[in-house]
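Other chains of the complex are left out, but the ones given are in their true place.
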């Protein structure tokens, strides 16, 4: 039986004993910026999985692993004990329905409160519709003081940006936390919005490390960023070639 | 935890002691006419907020304020004590799902009854698909006597108009109130339907003031109406220029 929103606690708070943990959320979204950062943390830090979330609001399917085994769409919460204790929320999907976003965020808040979370940092991308050479990080928070703190870490606060609001878990978590009196901020890496963007993710990770006073390797993201740049260069070349070809073909077209 | 429809009472009825209040609803809609009027009342009257409504039926996002803080989509109810006591319902959004409209209207009715509302006036726009030089107000009500009263205030009752019915909270509230035996009318400012229309809002506000026997400044709406007229003039100029340009370019086009 998979409940509508199905929280499965694998480790109880008393088993992991976190001290004032910060919840870091990085679910799929624009440029997968938030997901890249949070997945990276889970990979490089010594974490333990404390919860899984299944939901009717995820796509009705399973994914197939390379070895032919399957996995059900889920979100996961990992605990990290270190200089600064963390809960890291990662996952395959966000809700595919509007109401589902609210129901899932309620689940995230429930887990956050269960583990005594005092601050929430959500991670995402901010799509600007053009290639971004030097990505930077913009931010928003559910408390004036936290906005100031963001600025002190070099995060840009652009008047009323993103203009369309912050959509999905990264935004709603800030609002839900505000109602519960928990401070929360969102870090958004500026990105084109057209493709997965590890370079933007690296920019977000760097701010995050400063805010959490944690130091992790960023090598992995750098490598992926280089691969992505090669790919972009190739795509550009192919596009140009295609345009040439198209012009050359023009006189020969029978049909539109 | 944000409930599906989440009513948060900030001031109890006994704290504000309203006498037979009129509920004035002005949520976003055609030309934002209703919203402009209701927001204006909240701004210029000495009101106190009595309730907030959050809902899974609002968009799953937060909005970002100019200072970088965020706010969750919500509706708000304000109380006003004066010559005529009012409850004013304003907000960021209406429901984004069909059923949600019914669920939210149930919430509005619950609050209305809690505060002893005896009459409901809903405000909206009536889109006619062309620029309207001299906006006027059309109306409908859930009771024959109230239709007559509307006429006495200069509100036009056009046979079976709006033909498509009154959609959203402004309409449903009239129906839900009818089932509860509460009289309710809708005032609709005629508007193009293409843009925010403060001029139409002013026309509605003038009728509303007469009906409520309340006098407030309309300066703010007048100013915004003037700005809007300038904007429209500019858009027209730009469109004409664009058409000229397009015609001039025609011979040079390589592709469809």
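For the reader, a short list of remarks on this structure follows.
Just so it is clear, A and B label the chains in written order, and each chain counts residues from 1 on its own.
The criterion applied here is as follows: a contact is a pair of C-beta atoms (placed from the backbone, for glycine too) under 8 Å apart; a residue touches a chain by one contact, two chains touch by 3 or more.
Small disclaimer: the values here were computed from a predicted structure and weren't measured.
Shown are 2 identical chains; the number of copies across the whole complex in this structure file is 4.
Throughout what follows, only the chains that are shown with their structure count from here on.
The two copies, subunit A and subunit B, are related by a rotation of 90°, based on C-alpha atoms and rounded to the nearest 5.
Centre-to-centre separation between subunit A and subunit B, using Cα means, comes to 36 Å.
Of all the residues in subunit A, the ones that touch subunit B in their complex are 95, 98-103, 105-106, 109-110, 139-144, 147, 150, 157, 159-168, 171-172, 174-176, 178-179, 186, 256.
Considering their complex, residues 1-2, 4, 54, 56-57, 59-72, 96-97, 256 of subunit B touch subunit A.
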